[in-house]
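Here's a structure for you.
Yeah, one chain of the complex is gone here, protein chain that is, but the others are all in their spots.
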Amino acid sequence: MSLDAVLQTFYIEAQEHLESMENMLLKMDEGECDDEMLNDIFRSAHTIKGSAGIFGLDHIVNFTHVVENVLDRARDNEIDIDKNLIDVIFKCRDHMQSLVAVSLDEYNAQTDLQKTDSDLLAALAPWTSTENKQTVAQNNTPAESQLDNKLTNEGDNENLWHISLRLSTDCLRNGMDPLSFIKFLSSLGEIKHIETIIDNFPQVDNFDAESLYFAYEIALQSDASLEEIENTFMFVQDDSDITILPPTAKIDDYLLLIDKLPEENQRLGDILVNCGSLTRHSLEQALIAQSTVITATGEQTVTPKLGELLTEQNKVSESIVSAALTKQKQNKSQVSEGKQIRIDSNRLDHLINLIGELVINQQRIELLSKGVKKPQLTEAVDDFENFTNQIRDAALSLRMVAIGGTFQRFKRLVRDTAQELGKEVELTIDGADTELDRLMVEKLGDPLTHIVRNAMDHGLESIEDRQAAGKNTKGQLKLAAYHEGGHIVIAISDDGNGINKERIREKAIEKGIINTDSKLSDNELFHLIFHPGFSTAAEVTNLSGRGVGMDVVKRNVEALQGSIDISSQAGKGSEFKIRLPLTLAIIDGFHVEAKGTHFIIPQATIIECINLANHQDIKGRHCINLRGEMIPYLNMSEIFKLTPSREQTLADNIIQHSPKRELVIVQFGSDVAGIAVDTLNGEIQTVVKPLGPIFKALKGIGGSSLLGNGEIAFILDVPQLIELAIANEIASKVSRAESMNGQ
Amino acid sequence: MVDKSSQFLTFTIANEHFGMDLHQTREIIEYAGITQVPLMPQFISGVINLRGEVVPVIDLSVRLGRQPITIHKRTCVIVIELHTSEQHCVLGLLADAVNEVIDISASNIEDAPAFGAKIRAEFIQGIAKKDDEFIVLLDAEKTLSPRELAHLVEAELQ
């Protein structure tokens, strides 16, 4: 349904404007405030209102109208912008967001929305001029067309504008005296003629001394632009019927101008307004009158209706309208904004899947071509690989999204939360440019929110406490993103009072999670936070939840095949580090084998590969000396308890004790370790095929991949593998100790 | 009232006859090797490459509390597709042999015995009789619930 699609566009664009407004408000909140910002924020509101009007979304129009007025007054220095106003505008913006999401019918049925409406309008009262809350969709008195024509034809036609002023009767009451408009117009040029119309004067008995009855037709000779003239009436524009006709120009001139317009996505109105044939406002009214036809028939028949309406109101000639419409059709088929396009994410995923298959296919061809000794073929296959890589990278980059967007949203959260808590918090953002897979960014939202709220609630102290501790009253919260060892790291740090180890310990014992004599490292203690049902807050606050938060956070992060690390120092602060694999789709890896099982180690984690035969274990432990550095290693086959597969055993019995063993030295976090395997098979690019929910608990393996020959290889999750190895070692130490004690 | 009849795929595991709702079974393929997944409990035989999709294969025999299936020439994999509220899940089942698709009317399906059954009652959709043989109709969603399987895996790994 075309109407739905157009509404969808409205919604998306309104969202963008709302986001822009929020960003402006945040800056204003931080003390930055200049005319440019006020203009921007006003324009955003104005645009939303205008577009909403076209769709007959009266509920949006009515509310936004008032907000827009206040913003208008603000940018005109009529009112002061203080914290209270900013707060109210924030709330108004949020409400606008709710309004934009519902249809007029839905709004009428939702009393809570209506209540918020009136509450906020009341809150705005101190700042509004008591203007008539008439909606834009009102029908206005018809223009005095005959008089218009006469005036524009007579006398000196050079730069002669015609302005028809039908102001609201409440004009005077609201503090707007036409006297000031006319004076201003005279400053723009020379008022050749002004006709004060007194038709509307009532009988004595009905005369209201504070109502405006005068109407005006003005011929203005001026070099001023349409916008300048229009701006004269900015404050009264919405409740009045004002028509400004430019000096008579030939139609051809208008057509030329339309063609010369720079390529942008413009609505018809913009085109005509830039032409100067029409004021934005009259056009909107015409469109609104027309839009009722659209909704009735469900079909959009722009061309005849609009043309009819406009020509009817005698505002513009037919040829101009059709020229403008042609232009509009051209523009609509173009990319919006010129720099970005919207694409269906399903299509993108499909494309990436296909490219993944292409990569697999390419590798098969490469394998096959190895057997054929034909240099031309080899060369062609190499080229093929090259192009495939480029396509792969380009497609993958489409999936990547800068995390800055997500981080930016936190500014609002931090602000609101700080207010709620009565704390002062400053949020710094680092590495906003860091890109990650789009899917990941979506799924990180919730975990990050929880950690941030937790840090603000429990980590950062109150203003008094901070002062007492000699800290700056403003708590520092930092969101950072960067690459490290084949992973993306997202770190949330605060300079609060750190995680209280004793309290965690107590709680854990209380909940029976650990024993009173359990000895745990700091790291292990911190990780108890992630245990389900755990909460160390003296009171569970509304914000960070009832202890169901942290374990869900951990699970969400792990679902993304990532991990969380916590570090903390009493009195100094804490840091949560989320590590995520670089991409979910295609991976650059190194193919290795251990006891016949195939593995792929992410290329980005690998520092180097060495042959174990050349190195001795130190002190009989799994540790080698590599150029002076002590590097511990683990045996893949031990950790994964690998046994040769049935096929492997049937086929080849030699695998059991391989004399030659390889060590892949990997980096994870800031540490280095080695992974001992049987064979190294070289670099490989593969599509990551997730193993599925059944294998979620499997540590050390982060997915699977298909090799060129169709076999399945497991993609190593290096940090998890190391964790597993450490856990195993602890477990074996414990059991050794126990067995010793037992004797 | 119309006696609804449904179609079931019947198969054999260790000489016992089982059946599963036909529209949950996607296809049947020959057993052509399997890749074991490290550290997994026994009921997970491993994973296979099904035209580019990595599909886990369950040893139903173990799942039902018996000895693991012995692989032989006729072993096959029944590919099941489950649509649960959370996700859509593809799994394979090892079977000794796949028999026919049969029509069983609702009236011919009896409830599973409350006790005494060798298989957990919730796995069983019902018991049907066909040609003097009893066929245990398995509830695919319960028997192969990814959630439950995931829990079992988790329990095993700890």
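The chains carry the letters A and B, assigned in the order they are written, with residues numbered from 1 in each.
The rule we apply is simple: a residue touches a chain if its C-beta (ideal position, glycine included) is under 8 Å from a C-beta of that chain, and two chains touch if they have at least 3 such contacts.
Keep in mind that, in the parts below, contacts and distances are computed from a predicted model.
Choosing from "Polar amino acid transport system permease protein", "Sulfate transporter/antisigma-factor antagonist STAS", "Acyl-CoA dehydrogenase" or "Putrescine-binding periplasmic protein", the protein name stored in UniProt for the chain missing from the display reads "Sulfate transporter/antisigma-factor antagonist STAS".
In the full assembly, the chain not pictured is in contact with A, by the touch criterion defined above.
Which of A:Ser103, A:Thr196 or A:Thr473 touches the hidden chain is settled by the complete complex: it is A:Thr196. Checked against the full complex, the candidates A:Pro178, A:Gly431 or A:Gly573 give a single residue touching the omitted chain, namely A:Pro178. Among A:Leu212, A:Ile352, A:Ala418 or A:Leu698, only A:Leu212 touches the chain that is left out of the view.
Interface with the hidden chain, as seen from chain A, comprises residues 144, 147, 172-173, 177-179, 182-183, 186, 191, 193-199, 201, 204, 207-210, 212-214.
One rule holds for everything that comes next: only the chains that are shown with their structure count from here on.
Chain A and chain B, compared by their mean Cα positions, are separated by 44 Å.
Across the interface of their complex, chain A is touched by residues 33, 35-40, 44, 47-49, 52-54, 56, 71, 86-87, 89, 91, 146-147, 149-150, 153-154, 157 of chain B. Considering their complex, residues 357, 360, 597-598, 640-642, 645-647, 689, 691-701, 704, 706, 710-712, 714 of chain A touch chain B.
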